[in-house]
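Here it is, the structure in full.
Omission of a single protein chain aside, the complex is shown with its protein chains in their original locations.
For chain A:
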């Protein structure tokens, strides 16, 4: 005898209890602390802050712990929390030219004022599992040197002096906020960059990679990649001037792209731009490539129909929280829709059978 499915509430509670137990794992193993996650899983924390659009390493560490290391789930937790925060105001644009760089490299010039600074990078490490890490050892110490004192001007500015690179025109417009108004297409560059910087790292990487492989060819060099801390300043109306309210670590990438000119533009180099919270190099470079690819119209280039040239396609599908939610919703009950399909298919089959064999 069929019993109507009752007890959904109890099932949900039991599932949540089990989840909590699984999250903790074997109680004989010491529990992870937020400090451990923040300090030793830093790049995961950075990704969660970048795609969660909230710069708070402690909350990101908490989200990662709660999500059992599922970073998209952690990003979701941070986003949902972010929704509840008031928007107090807008900072003045951060000056990445004044960044205290931990890392700063250019692929276009052998040496540049400010120097090539490798910083803490995986580049040139041989990807051999380090079995020594499996045992607890002494904390490694890097050798020390005096920090460089000279300023680190932007590499693309050198090209700009000769007019060899397309100029970015400064505007004083307050950019729109994609978390406070609905996305409308065409979105414009400010909104595009916002969507890309919080977009899924894998998706933005895939889009960027596709342009390198030939789907809408862009031919970029990393003009400059810099990672470091910048000050965030805000105008305080009561004071009448801007004060520093904190510091964030950012990754900034400017690509230099060949451009043979078009009907409207002379031959010159063009730029793609990426700016992401934290040390998030892969994402910032990917973002710069996709940004450049989406600028085809503005630069009078041809639309070759490549996916990475299609603003609506890229922006509408870059968000992993939207994507994963809609994807996973197909786990929800669909009895009603399925039932109506079932009846339609049965009726159409019956009609088709009758038509095939009118004798019966």
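Here are a few things to note about the model shown:
Convention: contacts are C-beta pairs under 8 Å (C-beta built on N, C-alpha and C of every residue); 3 or more make two chains touch, one makes a residue touch a chain; residues count from 1.
What we mean here is this: contacts and distances are computed from a predicted model.
Of the candidates "Peptidoglycan glycosyltransferase MrdB", "Cytochrome b/b6 domain-containing protein", "Alpha-D-ribose 1-methylphosphonate 5-phosphate C-P lyase" or "Metal ABC transporter permease", the chain left out of this view carries the UniProt protein name "Alpha-D-ribose 1-methylphosphonate 5-phosphate C-P lyase". Considering A:65, A:79 or A:295, the position touching the chain not shown turns out to be A:79 (whole complex).
Only one of A:30, A:151, A:240 or A:333 touches the absent chain when the whole complex is considered: A:333.
The missing chain, though absent from the display, is touched by one residue of A:126, A:161 or A:180; that residue is A:180. Here one chain is not drawn; of A:95, A:157 or A:351, the residue touching it is A:351. Seen across the whole complex, the unshown chain contacts chain A at 1-2, 4-9, 11-12, 76, 79-80, 82-84, 86, 179-186, 312, 316, 321-322, 324-329, 332-337, 339-344, 347-348, 351-352.
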